[in-house]
Structures are given as C-alpha cells and as structure tokens.
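Only one protein chain is missing; all other protein chains are in place.
So that you can tell them apart, the chains are marked A and B in the order they are listed, and the count of residues begins at 1 in each.
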Amino acid sequence: MNLDDELRSALRRREPSPDFTARVLARVSMAPVMAAQRPWFSRPATRWVAAMAATLLLAAGTLEYRHYQGERAKSQVLLAMHIAARKLNRAQKKVQMITHRSNS
Amino acid sequence: MKAAAWLMALGLMAGLASAQEVKWNYDKLAAKASDSVDVSLSGPLLRLATKFLSDDDEDEAKVKKLVGGLKGIYVKSFEFKKPGEYTPADLESFRAPLRGADWERIVGVHSTEDGETVEVYIKNEGKGIGGLAIIASEPKEVTLVNIVGPIDLDTLSKLGGHMGIPEVEVDKKK
Partner (left out) sequence: MTVLQIPERPPLKAAGLDFATLVRQHQAMVFSICWHVLHDRAVAEELAQDVFLSLHQHLATLESPEHVLFWLRRVTSNRALDVLRRRQRRPMVSLENAPEPVAVSSTGDPMLNTALRKLVAALPEKARAIVVLRYQEDLDPAEIARILAIPVGTVKSQLQRALALLREKLSRSLGEIRL
C-alpha cells in the first residue's frame, strides 16, 4: 500500500451540493440590501439575546451529538454490508469453483 | 371478547417474532476470541444511519438502497489466536435456530484447502426474503451475519467490485 497515493485518493476534491454557486450568488446579491434595511430600533434586549444564545448553544450541542451518532452508525452500516457482501461472494465463488470442477 | 384479544396479542407477538433477529448466543465464542467486530443496528439508530448515507457517493448510495427497508443488521466477527480454539459444537448452536420452517439454507460450501465453510440461509416471508443469515468459519475466524428485513441478495452480491470486494468472476465457458 502506497500511503501517498491512498491519501491523494482519500483527499481528492469533491463538489459541494449542486446549488452551491446559486446560493453564493444569492447571498452576495442580498448582503448589501440586508445591511441597509436594519432599523435603529431593532436592537434586542440583552437578556433576551442571552437566553436565545443559551437555547441555541444547547440545541447546537444536541445536534452535534446526533450528528456524531449518525456518522458512527453510518460507518457501522458500511462495515456490516462490507462483511456480509464479502462472505456472500466467497460462498458464490466456492460454488462456482465446485460447479466448474464437476463440469470439466 | 377476551379470546379475540388473546388471539390478537398472539398474532402481534408472532409478527414481532418474525421481525426479531435470530437468537444467537455469542458468549462461548466471545470468551475464546482474541478480537472481535460487533455491529448491532436496529430501529431508530438504523434509520438514522440510513439518513447519513450519501446519495452523492456511489458506494453509499448503493448501500442506502440496500438497507432502506431493513429492521436490523447484526454482524459479529470473532478472531482467534490459533486454529482449534473454537469447536464444531460452538458453531452448531448457531445453526439450530435456522432449522425452523421459515428458514432455508441456500448455500453450504466447505473447502478442504483452506478449511473455510460458508453457509447462507434466507428467511422466507410470503413472496420474498424476510431475512438473511450467514455463518462463515475459517480456522482462526468465525463471522455471523443476521440481517432482518427484506434484503436484495442480488444487490448485496453486486457490492462486489466496490468497497474493495473482489467481484465474483462469471464463468463464460459454455
């Protein structure tokens, strides 16, 4: 195994989601408009902001754990299918070898 | 009314039983093994895993399609330091539950060259397959696979060639 080659393969460039460019262009087009429309009386009360920030952090932490769980479960599914497919293929290969021998 | 309720409960239990994994006891093998791989996924965790499989990645998309309707995936692989550390009787305990009416052994091969045995069982459910069980043993390794739910064996075997699995060569001599 050549680690350099394997790393190049593992770290090859990937495309973002298909609508990535459109979303960037949309954000670029909206950014100056959003800045201009912010009125002076929209400044939120400090306590309300702190409470919201705490809620968001908690939600973010929960989301992060769920994401970790999901990624881990995904790895396990891939591993399980890898093992099952490999054993099935071995069985098929042996059957083919036996069939080939009895036919020849 | 009471009888009807009992019958319903029995029917429900039968339904539940068919959705359960094969009741295998791994304790004896686990006690003798030097190393093991353990995958047990069902219910919400399996559904969560499916959500995380990417449609953009070819391999993951194939697996996503394969596992979409499954109720459970149970894979145990035990490695032993030396040949002979597990016995034929140890393996027999795994075959016993697969001798029920709804299980059918579709493949059973043994190689004297490498001492490898692979048995593949499917669970018949109505018109299709309701489960898969594989018992694979080598001198220093035992692998037990139980997949609960409708599994497409064709698609599973076609994972060969991807994920580093050698493809089964089709014998073209006729």
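Heads up, the rule we're going with is that contacts are C-beta pairs under 8 Å (C-beta built on N, C-alpha and C of every residue); 3 or more make two chains touch, one makes a residue touch a chain.
All of these numbers come straight from a predicted model, not from anything done at the bench.
Peer 1: On subunit A, where is the contact patch with the chain that was removed from view?
Peer 2: Contact residues on subunit A toward the absent chain are 1, 3-17, 20-21, 23-29, 31-32, 60-61, 64, 67, 75-76, 78-79, 82-83, 86.
The rule is simple: only the chains that are shown with their structure count from here on.
Peer 1: Provide the residue numbers of subunit A that touch subunit B in the complex, in ascending order.
Peer 2: Residues in contact with subunit B: 15, 66, 69-71, 73-74, 76-96, 98-100.
Peer 1: Which residues of subunit B touch subunit A in the complex?
Peer 2: It comes out as residues 37, 39, 41, 45-46, 48-53, 56, 59-60, 63, 66-67, 73, 75, 77, 107, 109, 111, 116, 118-120, 132, 134, 136, 143, 145, 147, 153, 156-157, 159-160, 163-169, 171.
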